[in-house]
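One protein chain omitted, others in place.
After this line comes subunit A, so read on.
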């Protein structure tokens, strides 16, 4: 009995020790090793290319700051705004704040983002000609650093175009001819299974707006002017809306798919033309072997090309001054010439820094010159889906534009009438 009792006690002690070693002690050793932990929440953690770039920054930061660890957590893009709102509202914001360029304004307006000007001044970071950086000014303060301002590209399926007897489009008229001729029912079952182009028509207003904006820009339309006055009810916007209506109403794009699904369909050889950002290329690279040789890239047929701001880095205003300084050190690494150069190579995207060395990226990414060219063209034209003066209400504005555009398509409304409605609703939001 006594022996059994002792045996049980010994087994229990061993189990408890093992448990402690596995969890408790592991945690303790981590806590001892890292005196300080900086929180960094991002949706890009597992993204091929850009995720590797963030990992390289973390590695560099931790090497330069012994005893400081970065706790990098992934939150899906779909739940990102909710999570960040909850973290800030609960008083536990991440030290390093990563946000989309269309959502940081609400956080800045609420005073949740620190003024970066003293850090920029102290570290002598030159942000002249930094692509899209002017968008990071809020109430006269720099509240973030732009991490990506992209230019759009046109990816096309050469084989589909050849079979349809059309060439690569250079303008709207050629584009609509190509997408009409390449939209087909290839197996004769009465259902279209090959599409001229592809757009997300499901999901949030922000993405819907990004999908339709190429047509509006090419028609020289804009939602607001430089002073923030609403300029929707114009002949240019009516023309832009008419083009969008044509593409969707004539089913030249598959309906009700997300942008990710549309990109995959393009890679699967079911869509002839897709106009998108630089992130399309990694998906093209993973296309089926029989489709991959047919997928080519060119400049978009629209002028100015699709482009705009993507995501920003900032610092939470309510974390301690010590943590703010550490978060700035992280940003300083991300914005350094060295890491802006590796951004081009790893993420196959155009870095916002004008000092980035893209020689290596040009070797590894064959279309890199095209990306630079469209980025410059978009930046020169001041292209961005976030209208000036409606930054705070952007989500609501984008939802309204989506709904009125859907109404135009579903109820077959005149684009002129729709532009008037949009104008009135946008003015009411301001």
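Basically, contacts are C-beta pairs under 8 Å (C-beta built on N, C-alpha and C of every residue); 3 or more make two chains touch, one makes a residue touch a chain; residues count from 1.
Assume contacts and distances are computed from a predicted model.
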- Query: The complex has one chain missing from view, so what does its UniProt entry call it, picking from "Alpha-ketoacid dehydrogenase subunit beta", "Carbohydrate ABC transporter membrane protein 1 (CUT1 family)", "Iron complex transport system permease protein" or "SDR family oxidoreductase"?
  - Reply: "Carbohydrate ABC transporter membrane protein 1 (CUT1 family)"
- Note on the structure: The one of A:163, A:202, A:362 or A:376 in touch with the missing chain is A:202
- Message: Using the touch definition from the top, which of A:47, A:193 or A:360 touches the missing chain?
- Response: A:193
- Item | Footprint left on subunit A by the chain that the document does not show | 81-82, 85, 88-91, 106-107, 110, 112, 189-193, 195, 201-204, 254-257, 393, 395-396, 399, 402-403, 406-407, 409-410
